[in-house]
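This report concerns only the one structure given below.
Note that this complex is displayed minus one protein chain, with the remaining chains in position.
The block that comes next holds subunit A.
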Amino acid sequence: MLKVLKAGFYTTVQDSGRFHFRNKGVPVSGVMDEMTVFKVNSLLENEVSAAVLEITMTGPTLMFEEETYMALGGAEMSATLNNLPIQNYKVYQIEVGDILSFGRLDKGFRSYLGVRGGFTSKEILGSRSFYKPITKVNRLCDNDVVPFIYNKLFQPKISEIKVDSFLDDYKLEVSKGPEFYLLTDRHLEEIFSKSFTVAHENNRMAYQIKETISSHEMSMLTSATLPGTVQLTPAGKLIVLMKDGQTTGGYPRILQLSDKAICILAQKRGGDRVSFKLV
């Protein structure tokens, strides 16, 4: 078990997502930054779908109640193990009673904690990812416990990796969405000629963009959306749906973020700059 001494701002269990229920309106959920989690799980020689903790902005204080191996990745959050600084993308052996805590957020927005074998909390509809009301809670609270399987005999093939960080990247590669063709030349100019500010209204459901572009009167019938779909509201607001985003929507879907662009945006917070690049 991992005991949550202090929950931090928004800490959740996430795996690769909940699939095959989108047609019933269930968002896919799952880790926001798949590229980082792939590296963390690879280091621990876990399955790609192994569940991790997604730690947002302000980290929790956690106590390990069993032996295991752990690794961190993603945002730089001044993590310490028993008060000694530790690095991202490095495997650490954990003893009973070890305490993991986080300090100042230096870069990025979401950090990921993996343990050998992954967290083993209950699967609901094929996934451990938190999403209320599919799961009873939407985030971890003080004194919660998250189960994992005791593991003492792991010998990591590689104990540390150097990664090409994308935390400073700000160009979001996009392809044309289904309603792209409805955009006017003026819209295209506005979208692709300048950069934008990430609004403070951002969460696992959607990231809003602060600046608006020209309003429009395009209408469409409600239709499927994806994580990474950029919607344009009639008032000219850009909304990027993320992993907990609704499965259908009625606003024109003008762009679609690449898988990598979703990861880049997932590491942004209110006030950060981004731009769209059509590929």
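Simple rule for what comes next: contacts are C-beta pairs under 8 Å (C-beta built on N, C-alpha and C of every residue); 3 or more make two chains touch, one makes a residue touch a chain; residues count from 1.
Operating definition for what follows: contacts and distances are computed from a predicted model.
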item	value
Chain not present in the shown complex, as UniProt names it (candidates "XRE family transcriptional regulator", "Transport permease protein", "Cytochrome c-type biogenesis protein CcmF" or "Sensor histidine kinase inhibitor, KipI family")	"Sensor histidine kinase inhibitor, KipI family"
Chain not shown: contacting residue from A:Thr120, A:Ser165, A:Ser214 or A:Thr247	A:Thr247
Absent-chain contact - pick from A:Asn23, A:Gln155 or A:Ser193	A:Asn23
Contacting the left-out chain in the complete assembly, out of A:Lys90, A:Lys176 or A:Arg269	A:Lys176
Residues of subunit A (touch criterion as defined above) contacting the omitted chain	17, 19-28, 124-125, 133-135, 175-178, 220-224, 226, 228, 246-249, 253, 256-259
